[in-house]
Structures are given as C-alpha cells and as structure tokens.
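Complex shown without one protein chain; remaining protein chains in place.
Right, chain A next:
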Amino acid sequence: MRRFLATLGAAAVLAGIAAPVAAQDYPTRPIEVVVGYSAGGGSDVMARTVASYLEPALGGASVVVRNLPGAGGQIGFTEVATAEADGYTLGVMNLPAAVALTYDRDADYTVDSFTWLGNFVYDPNTLVVPASSGIESLEDLVAKAKENPGAITAGLTSLGGNDHFAAIQFANAAGIELTQVPFKGASMARAAMLGGHVAMGTMAYSQTVGFEDELKVLAVLSDERLPYAPDVPTARELGFDITMGSYRGIVGPANLPDDVRQKLIDALGAVAKDPKFTAAMEEQGSPVEFSEGEAYEALAKEQNEAAAEIWKTTPWK
C-alpha cells in the first residue's frame, strides 16, 4: 500500500510538472471527443466530420471519437463534465437536451460544468403537418385545435427535448391544447406523421428535408427565415413569438487552461471556415452556423434559462 501511495505521489508530481509543458505544446497526445450517442447518429457523424478537419487545424494532432451512448446522452455529457480539464477530453454538446436533463433528473453537471468552445450546427424546430392533411396554414391548424381541444395529436421525438419544448411553447402561445405523443426518435415521429397516425409534428427542420412532397412545413421556429428555405415563414411573422431549436457544438470540461482554450477555439473556428468542411456538413443536412467561445456560452445560458422556465411552468415529467 505504501509503495502504491508513493507511486501515486510520484505520478502526481510528474503530472504537475507535465501540465504547464503540455499547455504550451498542446496537443502532445491524442485528443478524445466523447459522443453521448451511438455511432452513426447525427451527433456522431458531426463529431467525426469535425474531428477529421480538426486534426490538420491543430497541426496534425490525432483526434479520436469515442461513443458513450446511454440515458439520452447523459452518460457522455457527464464524462466530459467530470474529465480532467487538460484539453485532451472534449465532447459533443446538444442544446437544449443536455441542460434539460439537469431539471428532470439527477445530473452530475450543470451549465457551468463546461468550457464552451464552439457551436457548429443550429437546427430550428418547425411546425409541420402531413401534406395530405389539408391543413395549409398555421391559422388552419390553430382553428382546428380550438374547434376540438386536444384533438390535434403532436408526434414528438422524445420527452424533454427541443421537440417537446416547441410543442409546449406553441400550445401556450396559441392558447390551444395539444395531445403530446412522445415517440422513440425523430424517424418514428416522422413515420407516424407520414402515415397519418398523428396530426402534426414539431421536428427539427433538417428532419423534414427530403420529404418535401409528403410534409408541409407551416412555420419554422427561428428568429429569421432560413437562408436555405426562404419560402417557409417564421412563427414570429405569423404572430406567435416562439423560437426553439437544437444546437450541436464542441465543449470541454470547465476551467480549461486559457491557452488551450484559445488554441481550440481558433482551431475550431478555422474548421468552420473551411469550405470543404461546410460543404460536407451541408451534404449531411446540417448547414454550419458557427458561434465561438463567449457567444456559445451565452447561448448555453440562455437555453438553460429557457429550459428552467418551461420546467417551472409546465413540467414534462
């Protein structure tokens, strides 16, 4: 035991000496990007695409993606939040899902447990109905919902996610009652809508891409119209002041050393500007909208407050 403690002490001393060196020449060993979802999902594909462009941007470092799926991403988020703040463990962050978890469950992290490096993807939610439903506008939908309260069923991707928040916000803003039907995943919610088993959905815009003939997007829940979908009005234009969307970015544990943090922010910024990267992301249906460092942190705090507010007024569990 004593020998073990001695070794441990020696290791700690060595680590203490090594740390400042590592910060200067960072990175000297492989960087791990933790993804809280299985290989092949949207977050995973983004992580791998970012990783492959981040390697040259960090001067030939090696960036490895590690999948730690489970509990709606919570296992992965916790891993990042509790990792050593040396810049060798980063993670994919999903907002508002990650902060919403901290309200409806016991979580070992809060919005302050992370160093917010860069957000890559913004995917606004929509209000969408099957094209065959005959509903042509948000007005039609609201009128129908008022006619028979609760008769409009809304297919959700999951409980406590941005889809769910969008449905709550829409119901509140329009003064209507929706019957929420939480499916397991976006594709199941979309299938139920395509088959006419639910009346509407609030899925992210990217989930409607490729289904233009089958689905009618009534409104998008962003501040402004989307540059890649200029014909779709925002809910705000139509008189409903709601915005909701999901954000995917890269974070590290809180309190990263300043130089490491800056180096990572610069490298991620360079990745986001690489036209080959943006083209690859666009092909995957996730157009890049980059915000770095402080702006990202502000976004996270804003999302956190929105989730807290919804939890307070309309708890989903």
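Convention: a residue touches a chain if its C-beta (ideal position, glycine included) is under 8 Å from a C-beta of that chain, and two chains touch if they have at least 3 such contacts; residues count from 1.
Going forward, contacts and distances are computed from a predicted model.
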UniProt protein name of the chain not shown, from "Cation acetate symporter", "Tripartite tricarboxylate transporter permease", "Sulfate-transporting ATPase" or "Histidine kinase": "Tripartite tricarboxylate transporter permease"
Residue, one of A:S62, A:T82 or A:S187, that touches the chain absent here: A:S187
Listed residues A:S62, A:Q262 or A:Q284, member touching the removed chain: A:Q284
Positions on chain A contacted by the hidden chain, ascending: 38-42, 44-45, 48-49, 52, 65-72, 74-75, 78, 104-106, 150, 153, 158-160, 179-184, 187-188, 190-192, 194-198, 209-214, 280, 283-285, 316-317
